[in-house]
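The complex appears here minus one protein chain, its other protein chains still in place.
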Amino acid sequence: MIHKLYDSAAAAVADIFDGATVLIGGFGEAGSPIELIHALIDQGARELTVVNNNTGSGHVGLAALIENGRVAKMICSFPRTANSTVFPDLYSRNKIELELVPQGTLAERIRAGGAGIPAFFTATSVGTQLAEGKELRQFNGREYVLEHALTADFALIKCRSADRLGNLVYNKTARNFSPVMATAAQTTIVQADKYVAAGELEPESIVTPAIYVDRIVAVSTPLQESDLVAAGAQYP
Amino acid sequence: MIHKLYDSAAAAVADIFDGATVLIGGFGEAGSPIELIHALIDQGARELTVVNNNTGSGHVGLAALIENGRVAKMICSFPRTANSTVFPDLYSRNKIELELVPQGTLAERIRAGGAGIPAFFTATSVGTQLAEGKELRQFNGREYVLEHALTADFALIKCRSADRLGNLVYNKTARNFSPVMATAAQTTIVQADKYVAAGELEPESIVTPAIYVDRIVAVSTPLQESDLVAAGAQYP
Amino acid sequence: MTTATNTAMGWSRQDIARKIAADIPDGAFVNLGIGMPESVVNHIPDGREVIFHTENGLLGMGPAPPAGEEDPELINAGKRHVTAITGASFFHHADSFAMIRGGHIDICVLGAMQVSQAGDLANWSIGEADAAPAVGGAMDLVAGAKQIFVATQHCTKSGKPKLVESITLPATGLAVVSRVYTDMAIFDVRNGAFELVELAPDIDLQTLQDNTGAAIIIPGHAEAGKAASL
Partner (left out) sequence: MTTATNTAMGWSRQDIARKIAADIPDGAFVNLGIGMPESVVNHIPDGREVIFHTENGLLGMGPAPPAGEEDPELINAGKRHVTAITGASFFHHADSFAMIRGGHIDICVLGAMQVSQAGDLANWSIGEADAAPAVGGAMDLVAGAKQIFVATQHCTKSGKPKLVESITLPATGLAVVSRVYTDMAIFDVRNGAFELVELAPDIDLQTLQDNTGAAIIIPGHAEAGKAASL
C-alpha cells in the first residue's frame, strides 16, 4: 500500500542533510510551506542551497532559515521585496552567495530538471549581464542563450489538497513554482491544507500527479507569513 | 468583446493555405477533430505538412485527408496502426514524405515551439538511426541529442468544453497532444463538444488558457472515427 | 540640456495610464509591470475586453479586492492582492512563462530607468556592487511579449533624461521597446530613433528635446536633430 502521510513536519524533513539543494515553493508568501521551513530550521541542516523566487520577508519562514545561518547560497529571481532585510543585509556583507536567474528561466530550468532536459535555449537575458559567459547561438536569425536544468535533493512545497496516493491540487496563485519543483527533486515533501482519500480529487483537475510526491504532512491551519511579519514575529 | 465562435467548421478552416503546416490533435481517434478535418478536405488546401501522432484509420478523418492527396508530408511517431492502410500504401510508393519522431520528442518539440524554446537536448534516440546527423553533446557524463522546436501555421484540435473567452478542458485521454498543439500554432482552431459561457469552467481546472485559442466551432455530437471505420465509411 | 522641473505640466500618471489603455486593442492579452503600468487596468475604455496576465500564474487578473476580502493566495507579480475575473485561469510558473517566452502576450507595459533610441531597456539594476540585484520576470517579458510599451516619467527625479542615445545602466533587453509613454510625450521607437507620436499639453518641442537625451524625430521630417527647431 502506498503510504506517504507523515505524522509531523519534523519527521518529513528529518533526513535533509548539510549541503543539500532544496527547492522551496512559493511566490512571496503565496504557496510558501512555512511549517516545513520552520521544521527545517528546527532540524538544523546547514550549508543549504535554496531555490525560491524570493528570499522571504521579516524574520519567519524562508527569511528565518536564512537568518539562522542555514543557507550558503540562494538561487532566485528577486531577492529584494518589501519587508525583506535579512538577505539583502547578509548579501551586502558577503555572507551569502546569490545566483540571480530571470524568473521564467528559473521556472523553465526547474521544469527541464524534472523533464529530463539537461539544457535548452532561450532568448531571455540575451544581451544582458545575466548572459555573460554563457553559450549563445542563433536560430532563425535570433540569438539565444543556453541554460541548464536545475534539480535538487529535496523540494518543500505547499498545496491545497493532497490525496493518499500523492496527487495534488493548489490554491489560486499559490500554485506558482510548486508543480515544477515537485518534478525536479529527488524527494518531494508536501504540506497540504487538506489530506483526502484517493478519488476525492477530480482526475481531470489534478495538477501534480502522485508520481512526483514522496511525503505529505497535513497542516490544516497554516501560519500566514504576512500576519507573522505584521506582528513582528521571529522564528524560532 | 472577445468573440471566437464560428458558425461552422467550414468557416473556421477557410483560410488554411496550400503548403501550410497543420498540427492535428488526437492519439488514434481519441481527441481527433474529425469535423474540422473533414471541413479541411472540403476546403481543398494541398501540399500540407501535417503533424499528428499517427496517420489515421480507414478512409475517414486524417486518413481521408491523406488519401485525398492533400498531405505532402507527415510528421509523426507511429504511422502504422490497425486499420491504417492509406499512409503505408502511399509511403511504400514514395508518394508521401515522412519525418519520424519519437513520441515524447514530438510532444516536447511542439511544447518548445509554443514556449519560445528554439531547441533542447534529450537522451531519447541517442545511439539510434533517429539521432543520425544530429548534434550530440554530453552533460554530466551522459550523451544527449539536440532537437528543434516545432511550430505551425494552424492547429486543429478537439476538446470537451470551450468557453466564450477560449478556455478549454478536455476529456480523459482525448487530451493527449492538443494542449501543446494549441500553444504552437499561429492560429488555433478548436472543435468543442460544448460551448459554454465564461465562468462555467473552474479556473483551477482549465487546461488550455484562452490566450491560445483563436476560433471555436461547437460540434455537439461529433462523429466517432471507429464507428465510421467499422461501417466502412469513406470521406467525402 | 536643461533639467526641466515640469511641475503641473504635461500628463499626470493617470493621464499616461489612460493614453496607454486607449492604445490597447479589444481582445488583447496584456501583462502590466509593477508601478506606473499597474494603473492601466483602471482606464480600459468601455466596450473593450482586455485580459490581463500576471506572470505568477493567472490569466484574467481583476482589480484589487474590497478591503477585508483580500486573499493572501491571490496576488499579482508585485505581490499585491488582486481578484480573478469571470473566465480566469490559474497555471504554474513554467506554463506562465511559456506563455510569455512563446510570444503569446500581445502587449507588456513596463517601467523604465532608461530607454535608448534603439529600443534597449534598462529597468532592473542600478549596478551597485553591494546591493542584491533583483530581476524578476522583466528579462523574460521583454524577450517574449509581442510589443513592449514603456510607461515612465520623462526624466529621473534628479531631472536627468531617461530617453537616451545609449543606455548606461545594465540592460534588461536590447531592441525590445516599441513605444514609450511619458509625462511629456508618446514616442514610437522605430528605425533606431524616438519618433514623436503625441506631445503632452503645455509641452513644447524645445522643452521636450531639452529633456531628452537623444534626437527626437518628427514623422514626415526625415532628418534627426531638427525637432528642436520646428
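As written, the chains take the letters A, B and C, and residue 1 is the first residue of each chain.
Quick note on the criterion: a residue touches a chain if its C-beta (ideal position, glycine included) is under 8 Å from a C-beta of that chain, and two chains touch if they have at least 3 such contacts.
All values reported here derive from a predicted model rather than from experimental measurement.
A.B. asks: With touch as defined up top, name the shown chains that contact the chain not shown.
C.D. replies: Hidden chain, whole complex, touched shown chains: A, B.
A.B. asks: Using the touch definition up top, pick the residue from B:2, B:36, B:75 or B:110 that touches the left-out chain.
C.D. replies: B:110
A.B. asks: Which one touches the absent chain: B:2, B:119 or B:174?
C.D. replies: Once the missing chain is taken into account, the touching residue is B:174.
A.B. asks: Since one chain has been left out of the picture, which residues of subunit B touch it in the full complex?
C.D. replies: With respect to the unshown chain, the touching residues of subunit B are 27-31, 53, 55, 77-82, 87-88, 91-92, 98, 100-105, 107-108, 110-111, 122-130, 170-180, 207, 224-226.
A.B. asks: In the complete complex, which positions of subunit A touch the hidden chain?
C.D. replies: Per the touch rule, subunit A residues meeting the hidden chain are 1-2, 111, 113-117, 163-165, 167, 183, 198-199, 201, 203-204, 206, 209-212.
Keep in mind that, in the parts below, only the chains that are shown with their structure count from here on.
A.B. asks: Line, ring, star, complete or other: which one describes how these chains touch?
C.D. replies: complete
A.B. asks: So what's the Cα centroid distance for subunit B and subunit C, whole Å?
C.D. replies: Taking the mean C-alpha position of each chain, the two centres sit 37 Å apart.
A.B. asks: For subunit A and subunit C, let me know how many angstrom lie between their CA-based centres, rounded off.
C.D. replies: 30
A.B. asks: Which residues does subunit B have that touch at least 2 chains other than itself?
C.D. replies: 115-117, 204
A.B. asks: Which residues does subunit C have that touch at least 2 chains other than itself?
C.D. replies: In subunit C, residues 84, 90-91, 97-98, 100-101, 143-144 touch at least two other chains, as defined above.
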